[in-house]
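Before I ask anything, here is the structure I am working with.
Note that this complex is displayed minus one protein chain, with the remaining chains in position.
Chain nomenclature is as follows: A, B and C, assigned in order of appearance, with residue numbering initiated at 1 for each chain independently.
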Amino acid sequence: MEFFAHHILTVVLFTPLAGALLLLFIPREMETAHRIAGNVFGVLGFLVSLPLIRWFNLNWGGFAFEESAEWIPSIGAKYHLGIDGISLLLVLLTTLLGMIAILSSWSAIHQRTKEYYILLLLLQTGMIGVFVSLDFFLFYVFWEVMLVPMYFLIGVWGSDRRLYAAIKFFLYTLAGSVVMLLAILALYFYAPVPAGHTRTFDVPTLLAAAQHFSDPLKVWLFWGFFFAFAIKVPMFPFHTWLPDAHTEAPTAGSVILAGVLLKMGTYGFIRFSLPLLPTDAAMRARIIHIVVILSIIGIVYGALVCLMQKDMKRLIAYSSVSHLGFCTLGIFALTPNGLAGSVLQQVNHGISTGALFLIVGVLYERRHTRMISDFGGLATPMPNFAAIYLIISLSSLGMPLLNGFIGEFTILQGAFQVSKAWAAWGTLGVVLGAAYLLWLYQRVMFGPVTHAINEKLPDLNLREYATLVPLVILAFWIGIYPKPFFAYLDKPVQKIVEQVNPRFYEAEHAKLPPAELHAAMPRTK
Amino acid sequence: MLDKVIFYFFSGIAVGGAVLTVTRRNAVHSAIFLITSLLATAGIFLQLRAEFLFIVQIILYVGGIMVLFVFVIMLVNLDVAVRQIQFARQKWVALVIALALAAQVGLMLWSSAKMPGQGLPVLAAAPANQLPLNSEEVAKSLFDSYLLPFEIASVLLLVAMIGAVVMAKKRT
Amino acid sequence: MSIPFIDAIRGYLQGDGAVILPEMELTLFGLAVLLIGYPLDESVENNWFWKLLFKNFYAKAALAGTLFSGFTLWKLRGAVAASARGYLPGFHESVVVDSFFPFFATLFLAATALVILLSVKYLDIEEEQEGEYYALLLFACVGMMFMASGVDLIVMFLGLETMALSFYVLTGFLRREKRSNEASLKYVLLGAFSSGILAYGFSLIYGLSGTTNIRNISAVFNPRIGLARAIELSRQSGVMGSQMRQVLSAEYPAALHLEPSLLHQMPVLAAAAFVLIAVGLFFKVAAVPFHQWAPDVYEGAPTPVTTYVSVASKTASFALLLRLFLTVFAASQETWVYLIAGVAVASLTWGNLAALTQTNVKRLLAYSSIAHVGYILLGLVAWNETAFTGIAFYLLAYVFMTAGAFAVIIVLRQKGLIGEELEDLNGLYQRSPASALLLLIFMLSLAGIPPTAGFMGKYFIFLSLIETKHPVLAVFAVLYIVPALYYYFRIVVHAWLKAPGEAPRPVMSSAQAVALGVAVFVSLAAGLYPEPFTRLAHYAFGP
Partner (left out) sequence: MLPIGHYLFLSLALFIIGAIGVITRRNVIVVLMSIELILNAVNINLVAFSRLYGDVAGQVFALFIIADAAAEAAVGLGIIIAFFRNRETVLADEMDLLKW
């Protein structure tokens, strides 16, 4: 138990990997055994991550559960793990969605089950690794390692154009990450080395050192990281891999892609890009301007494209572009509200979009088509499904009392503090979001049953409830009582804003009498 | 003066032979001109007081290697070769590049010849009173300073022997 | 008891002989393979005991030779560490055993051993199981080892030629195969041409310095280290080259101030010599634009020989190139760096782009290896400690991952199936999951995806480019990973995602399994826990 407490991140990180290794030894023919083992380790992976919630100290501003061991001393790379509130939420989201994704594949995957579960579990380790690494070298290794299982998940179990989508996903992401590698190496090289020390890849050390870099260097580094993260998020001009990958991937793959993989980009922005913003006000403003405009284009463009889609999965994929636009907008507003809202919205997006992909998966398993025109009036044969789908749709479009509202509202609040125009464009995105999601719902669920074959579709079975209900509960929870979630974000967000936008707090202090300062802080207080 | 005459005589033959080697259609003619060129080179070796190399050049090169060439030319079907066009398609490009390269290196040599010490960064030439090298000294140094290359050369020749046997023997 | 003959041998082995003992052992084993095989042939046929002992006798003997030599090398390494000067010279300083030599020699021996393991079954299928083949493998390795240990132009050149001649013959070893004939003919013509160019460059260097020992040459070429070298030399007896003797006896200060400015700016003749030597060596390592032979030779040669050519010949030529560039041409690095950078970028570009459209796996890997040369040359552009470690690490990784990739192709070669086309790989995953997995790992390593050896090699190269302020080259280099991944994954797609055709299940022999195991172990270990390998690579360029 003591070991567990001291190495909890290692345990969380490697539980899925252990499962993958175990699966290697199960003979190829025993498909049920693969499914059981996969699910056991999916659940186990989630369970071991739960103590993180309890043991996490909300008042501790630094990284918690830190572990550090020598790895490659000659180049200064370490096995260094640790999380703060932001990564905590994302790790939990990963383990939860991983478990659900594994469960959702029970009856969807019929060929090469062994490899399927191995790859899902490997992917899980890779994703957790990205969120918990506090060493740039380790971070980069996980960042790239994760691409290979995803490539195969799309390439082997995807639909018709899977080969194209898989390699497109791989090449796009790789192109961004190799540039990031250069940025990491530059950061590593330019950071001053104290006498008697070797160089280091340690994230906190390097980011602290980066504060004293010259502005032009910081700008270069910023853009170096930017491409990797922007492709991953994906931001507007770099988003073209996303519809293909999401559409062609199997259901579990889409859930993971939308739910977790995209968050790596936004996580990277918060963790690595913000500290690299130049100190010079003009330079910084220019960069932020570019990024925010790209985010807003993403929000509006993504939503508009959604209105024209005929394929349900493609529609949801484009909606991700729009939703992630909110997240980046929130991050680069550089206000506590924007940042906290952005992280929460990332979680929300994982929940809602993950659930939406599961819903499409449910339909796909029954009809083997994703075309909107093949459905219609499904509310009649599948009432319970209709109810859950409605809740999820509303959550995704930002209905009050559901999670999406909290996230989007906080982001818009944060953006409004900086610029009214940004908030206005964001609001337009919210409106459009309501339009395409409700229209989709109407076309699929309402009206008379248009195809005879749809009349006899069975409603959700127990396993499908098990995948969807937790997400619905979470959606309500965050929508009604988000305080515990914000509580995790409070300290880290404050730390980041103090670092990257110190004048924000000064201005707030000046504006308000001390007594009211408390109230002006993000709604977490 | 005599030196110059001898030099130009031999080098004229060497260059002329070389040019004819690469331009003759008939491979046998090429081989004969190559022999001429190599013999002229042997003359230049002699002028440079490398008597041992002079002999080696004649016996080994002209007597050994060239006989090998002529044998192979006889073995393979010459008639076909003669009737074909003899130059590869890219010859003009190649010629231009080669000549440009020649001009450039020539220019380099020309300009360095004008420099003190003829552009050579080492010391001045050997003093005139130093005895010219002779076969004895070559032999001594071959088995003393250059013993290792000598040993490696034996491996090299062994490889060549195995190679020639492997390549030329008929499949059993 | 003292027998004069034995004493003489013992004295030799403790003196000069000790320095070339690994090479001597290999040569002896090569001779044994050549000579012993024949008389045993007939007795082996009928007796089960002899059959067990002498089945694949050639391969077993050759493998034993590499192991022996490797063991001797290991002991030699200890002797180097214990020596006062940090290196052991021999034969009037025409060879040295320093930290550079054991690293490269180990790579050559490892490559040779891998190729021997991979050859046995292949030659059985081709019905060409002959002692000469293994003897030539060993002699080629001897040549390579002299390329790495030689510090005399003559030794280096002869080592290079021994290696090259062995390769010409090995490439054409399948005499009835027309492609094999053709490949070896192209190889010998272009190879001999490039050797001629290289020799011409060597003759000019000799002319510039009056000596063939590269340490003395670099003393002449690099005036700053000249003084130190002159003093060091003056303390030794039996210095080679009357010219050097003349310099040192009385007037080395004069020698040093003789045309120092000329030396500094790389005189025209030295420039010409450099260009010729560089061109000759670019041919050998197959750098653009001197790469044309590589795809043809790779495709036509028997696949184990292809492995050997691509892995060992390239590494050995780099060893020679590094030895020369790091000593003789070190001072003029600023002058020639542009040439190298141009060749590196051209190799990266052409190698990666031409590989995109290949349908023959061996050809594809040929172009990809041209791209790898580009990365290694970029290390020479950066020219700092990280870069040298990177070059050594890259070569190490390259040896094992490329050998592994070819090994999978060799496993595919069965009776009636060549297995070199991309289509032949279709459904490899269903036919042989283990080979498919290994292939995937090697492809990831070749592409440079962590955590594999290939990534660590690239890591050092990229870092050195950043350290020496070559950001544009660095961006170029990293972005070429993307097309590289694309064509490596074409192979993976065929092996993993395409349906199998009629092709039979490949059967892996135990020798092949061992070779693949070693290759995959290094490819993964050097990526997951690179520390020991990093130290090894660092050690190659001196403590």
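Everything below uses one rule, namely that a contact is a pair of C-beta atoms (placed from the backbone, for glycine too) under 8 Å apart; a residue touches a chain by one contact, two chains touch by 3 or more.
No experiment lies behind these values; they were computed from the predicted model shown.
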Checklist line | Chain not shown, its touching partners among those shown | finding: B, C
Notebook entry, point to check: Which one touches the absent chain: C:W50, C:F68, C:Y87 or C:Y206?
Noted result: C:Y206
Item checked: Chain not shown: contacting residue from C:L165, C:V311, C:L364 or C:A382 -> C:L165
Checklist line | Of C:K178, C:K469 or C:R535, the one touching the omitted chain in the full complex | finding: C:K178
Margin query: Which parts of subunit B face the unshown chain closely enough to count as touching?
Written below: 3-4, 7, 11, 14-15, 18-19, 21-22, 27, 30-31, 34, 37-38, 41, 44-45, 48-50, 52-53, 56-57, 60-61, 64-65, 68-69, 72-73, 75-77, 80-81, 84-91, 94-95, 98-99, 101-102, 105-106, 109-110, 113, 118, 120, 122, 125-127, 130, 132-133, 137-138, 141-142, 145-146, 149, 153, 156-157, 159-161, 163-168
Next item on the list: List the residues of subunit C that touch the chain left out of this view.
Entry: 153-154, 157-158, 161, 165, 168-169, 172, 175-176, 178-179, 181-186, 188-189, 192-193, 195-197, 199-200, 202-204, 206-207, 210-212, 240-243, 292, 295-296, 299-300
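We take it that only the chains that are shown with their structure count from here on.
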Next item on the list: Determine the centre-to-centre distance between subunit A and subunit C, using the mean Cα coordinates as centres, and give it in whole Å.
Entry: 46
Item checked: subunit B-subunit C separation of Cα centroids, rounded to whole Å -> 29
Next item on the list: Identify all positions of subunit C at which a residue touches two or more other chains, and write them in rising order.
Entry: none
Check: So which stretches of subunit B touch two or more other chains?
Finding: none
Note to self: Per the contact definition, I'd like the list of subunit C residues that touch subunit A in the complex.
What the structure shows: 440, 444, 449-451, 455, 459, 462-463, 466-467, 471, 474-475, 478-479, 481-482, 485-486, 489, 493, 496-497, 529-531, 534-535, 538
Checklist line | Touch list for subunit C against partner subunit B, complex | finding: 16, 20, 27, 34, 90-92, 94-95, 130, 132, 135-136, 139-140, 142-143, 146, 152, 154-155, 158-159, 161-162, 165-166, 168-169, 172-173, 175-176, 207-210, 220-221, 240, 243, 246-247, 255, 258-259, 262-263, 267-272
Item checked: subunit C contact footprint on subunit B (complex, rising order) -> 105, 108-109, 111-112, 115-117, 119-123, 144-149, 152-153, 155-156, 158-160, 162-163, 165-167, 171
